[in-house]
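This report concerns only the one structure given below.
Only one protein chain is missing; all other protein chains are in place.
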Amino acid sequence: MDALRPSSHCRRSHARGSTRVDLLLLVAALALPVVDWLSGGLGLIDPMKAIFIYAILGLGLNIVTGFTGLLHLGVAAFMAIGVYSFAILTADIYPFQLGFWPALLLTIPIGAFAGFLLGGPTLGLRGDYLAIVTLGFGEIVQDVLRNLETITKGTQGINPLPPPTLPLPTAWGGTNGWYEFQADTPQPWYYLFLLFLVLVVVANRNLERSRIGRAWMSVREDDLASKSMGIPPVKTKLVAFATAAAIAAFAGGLWASSLSSTGEPSNYDFQVSILALCIVIVGGMGNISGVLVGAMVMIGVNDIVLQKIFSWMAKQELTSTGSVFGSPNNWKFLLFGLALVLMMRFKPDGLIPARKPRETGSARSATVRPKGEAS
Amino acid sequence: MSPMATPLLAVRDLRAGYGAIDVLHGISIEVAKGEIVSLIGANGAGKTSTLMCISRVLRIRGGSISFQGENITDLLPDTVVRRGLAQVPEGRKIFPRLTVGENLEMGAYIRSDAEGIEADRARVFTLFPVLKERLSQLGGTLSGGEQQMLAIGRALMSRPTMLMMDEPSMGIAPILVARIFEAVKELRSEGMTILLVEQNARAALKLADRGYVLETGHVVMTDSGAELLKSSRVREAYLGD
Amino acid sequence: MELDVQYLLQQLVNGLSNGMISALIAIGYTMVYGIIELINWAHGDLCMLGAFFALTLIGALGIGAWSGPMAAFGVVILLLATAGFCGSLNLIVDRFAYRPLRRAPKLTLLVTAIGVSFIFVNLGLFWGGLPMTVFGEGNAAAAPKNFPAIVPATPILGGEPGQVTLTVRDLMIAGVTMPLMVGLWWLVRHTKLGKAMRAVAQNPTAASLMGINTDRVIGATFFIGGALGGFGSVIYAINNGTIGFQLGYRAGMDAFTAAVLGGIGSLPGAVLGGLLIGVARSLSDGYLEARWTPTLVFTILILILVFRPSGLLGLKSKEKV
Partner (left out) sequence: MRLKHLALATASLASLASLAVVSLGAAPLPSLQEGKVIKIVSSLPRTGSANAQTTTMVNGIRMAIDEVGGKVDGFDIAYEDWDDASPQKGNWDPQVEAQNANKAVKDQSIVGYIGTFNSGASKISMPVLNKEGLVMVSPANTYPGLTKPGTGEKNEPKVYRPSGKINYFRVVPTDDLQGSVAAEWAKELGAKKVFILHDRELYGKGIADVFQKHGKEIGLEVVGYEGIDSKAANYKSLVTKIASTGAELVYFGGTTQNNAGQIAKDLRAGGVQAPFMVPDGCFETAFIEASGAENLNGKTYITFGGLPADKLTGKGAEFREAYIKKYGTEPEAYAVYGYEAARVLLDAIDRAEKKDRESIRAAVAATKSFVGALGTWSFDENGDTTNRVMSGQTVKDGKFEFVKVLGGSN
């Protein structure tokens, strides 16, 4: 037990520190629409929604990959399950026709159930085998959504989907006592997304410090040792997996509502899973604040910074159509890839590395290669 | 103990660690040619880290290492072996899915003198005849003691000037432990310099010319093997008396 | 449909010839995984660049116009040059992207590989946009490119409707992949380098204590894996006849699935996995609905892993800590 003392102390003060980061981010996020408004519309509010959604998705994935140490390459599949179940529960071409709130709540158990279904038989698998199972599941879900036209409308997409509603008197902008969110008024959406993000962050922080959270990390550090301490690894992993699936499905439901459409099944392909994974790793595996920063950097750079730079270039007539090199759009993959490589090169533990119990976590990464000693 | 004029291996003020934690806080060790020097200490005292630093596997944060009068602090692990400093690592670390023969071949990786290699192989087989019987068996199928013999044999295949051995007796049946210490003596009689890390302090100090006692990353005592065996501090802490 | 033996055999031929190409690419994954536990995400895209390199070479040397024995000579040139290109490129990537991260967490390496894959895809887009005569008149960068049929699809067996047909291309695929696989097996089993590769894979620390320069051995592994990918990309391009900057994703995914199905890290496993997936795809296309083929392949994969957690020929290694 003596050996644990310094680390638990360090984790406590670390938690204090990250709470501070969280609060600062929250203050910045709350202030952003005001800044945006004061400066006459920077167009930052709308793209921020994507950052919030990916942050929620990343936080879900962080439970599996960050806390529990499992490589998960199919988180988009659970998002798609959330998107499509939200759509089927709400759209007026289906019999259920629920409202926004009950449907969004239902995505959570549906996602969790899907997580159990996949995780149950496969979570005993070793790391990279599990990775390909999740990857394969992602492909299967996409194909099933595409092929089962009678239920999912195939590639047509399901729309329109109901926006959130709030009980608000007419004086406050409601009609008949209800305020309905509008697609082109991003501020209410912004704050709603932010609220959900905060809820997910708080839930994650509590999970991180809870018994199950400690069990996750113990499984990550040492599967066998946890078993001997009475933590059943497969069951523990399953809870992590289902929780992540529930969060991803929830993010999906929210997203579908904000788009008022499911889009196509291919909008939830492998690239989304990879992006979520990159957010978790670039931010700092296992670190909640890291995931937030990761989402901000990864989506912010792509959706905001690059967009602004490119439209500035277009205005300065720096672009041309003559050759493949002339259009900035043709450089996007390269810039994105280069950013990933450089970030990993110079911050291999992520932008905000998680502090693991040092005796085990760091010792492993400091051996020649992070690899178990075969003997 | 008299100061050595030109020690074969000289470690000065060595510092190293993992992540944010320092495990070696300035270790200084010297080994003269032909000596057996033993490092003893509790679990986590830094014995294995010291050897890994000398083999240049673990990153060094301060201090220097010289071997045969040359500074080897900035070398890569494979070059250290080429300079004649081999290690039998803790837990054997044989290659489980290579045959015994292939394991030995890997030991001679830096060499290309076919005849010399053959001669050294024969020497290993005289030292540990059982390896010859197991020649085409996979390393992972050997018993713990046999694996230890293989690990020692493998290290010898590079024809080192000095051998570092990390816990050769760990997890091995007593009868085989005796055989291994026997082999260490034999090697010494052939003029091999040995730096021995052992948990079995009594056996190690009996064998050693000199010893160092490590505690939490510091050298706390150093003396001849016989003197250390007599020391009350050592007796209490490491010999269970 | 009643069982039509000719039809079944033809589908098996189709499946095996596709499977062999997958297997060749899968070996690149499995070798790199075996030695540094990296899922080399960029491997499929490396093969894509290899195909563009081969196409450029055809244009530069005018290989497309060669015929008869000269065409065979042309194929050999393409194979060797592309293998060299892909191997060197893989080696360079290892040197500058992966080697600095040897001590970093495993997933850091994976994200780097994903980044490299994006870079490769973009390079492929640029490559396709170069105004070269070999790419036809248009220089629409993203459009699929025609890869000349240097090896014709002439039947050497059958050829009439309803007969089992085996073409010169099928022969070429077998003629390239089989010797390479045997050669690789020999290299890994019997050469000093091969043994060193296995030693590094099994215990890198111990290997460096043996005086093995692990970085050099890992580099060699990247080179060999990349070179096999290069061979694979040439026969892929000749066999299919169309290449595009996004082909790497799928070629890579098929090969990676094959590698895992066979047991990642195992060379015979990669080959077996590739063949099995090729045949499964072919039978699914042939007897079921093609739209369900990807689903079927992944379902088979998941089921096999559930019952054989380390793949078909994978080592039942201990749960890694």
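Here are some notes:
The letters A, B and C name the chains in turn, as written, and every chain counts its residues from 1.
Just so it is clear, contacts are C-beta pairs under 8 Å (C-beta built on N, C-alpha and C of every residue); 3 or more make two chains touch, one makes a residue touch a chain.
Bear in mind that the values here come from a model prediction, so they are computed numbers and not experimental data.
For the chain that does not appear, the touching partners among the shown chains are A, C. Only one residue from C:Ser67, C:Asn146 or C:Thr191 touches the chain missing from this view: C:Asn146. Only one of A:Pro121, A:Pro160 or A:Pro188 touches the absent chain when the whole complex is considered: A:Pro160. Only one residue from A:Phe137, A:Phe250 or A:Phe336 touches the chain missing from this view: A:Phe336.
The omitted chain makes contact with just one of the residues A:Ala215, A:Val293, A:Val341 or A:Ala354: A:Val293. In the full complex, chain A contacts the hidden chain through residues 13-14, 17-18, 20-21, 24-25, 28, 32, 35, 39-44, 46-47, 49-50, 53, 92-93, 146-147, 153-157, 159-160, 182-184, 186, 255, 258-261, 263-264, 266-267, 269, 271-272, 274-275, 289, 293, 296-298, 300, 302-305, 308-312, 314-315, 321, 327, 329-330, 332-333, 335-336, 351-352. Residues 4, 7, 10-11, 14-15, 17-18, 21, 118, 121, 125, 135-138, 140-146, 148-149, 153, 159, 161-162, 165, 167, 169, 236, 239-242, 244, 246-247, 249-251, 254, 281-283, 285-286, 289-291, 293-294 of chain C touch the missing chain (whole complex, contact as defined above).
Everything that follows uses one rule, which is that only the chains that are shown with their structure count from here on.
For the pair chain A and chain C, the distance between mean C-alpha positions equals 32 Å. In terms of their C-alpha centroids, the spacing between chain A and chain B amounts to 49 Å. With centres defined as mean CA coordinates, chain C is found 44 Å away from chain B. Within chain C, contacts with two or more other chains are made by residues 202-203, 205, 208, 214. Residue positions of chain A touching 2 or more other chains: 365-366, 368, 373-375.
Those residues of chain B lying in contact with chain C across their complex are 55, 57, 76-78, 81-82, 86-87, 89, 93-98, 102, 105-107, 109-110, 154-155, 158.
Interface residues of chain C, counted against chain A in their complex, comprise 33, 36-37, 39, 97, 100-112, 114-123, 125-126, 128-131, 139, 141, 202-205, 208, 214, 253, 256-257, 260, 264, 291-292, 294-295, 298-299, 301-302, 305-306, 309-311, 317-321.
Remark: chain C residues 192, 195-196, 198-199, 202-203, 205-214, 315 touch chain B in the complex.
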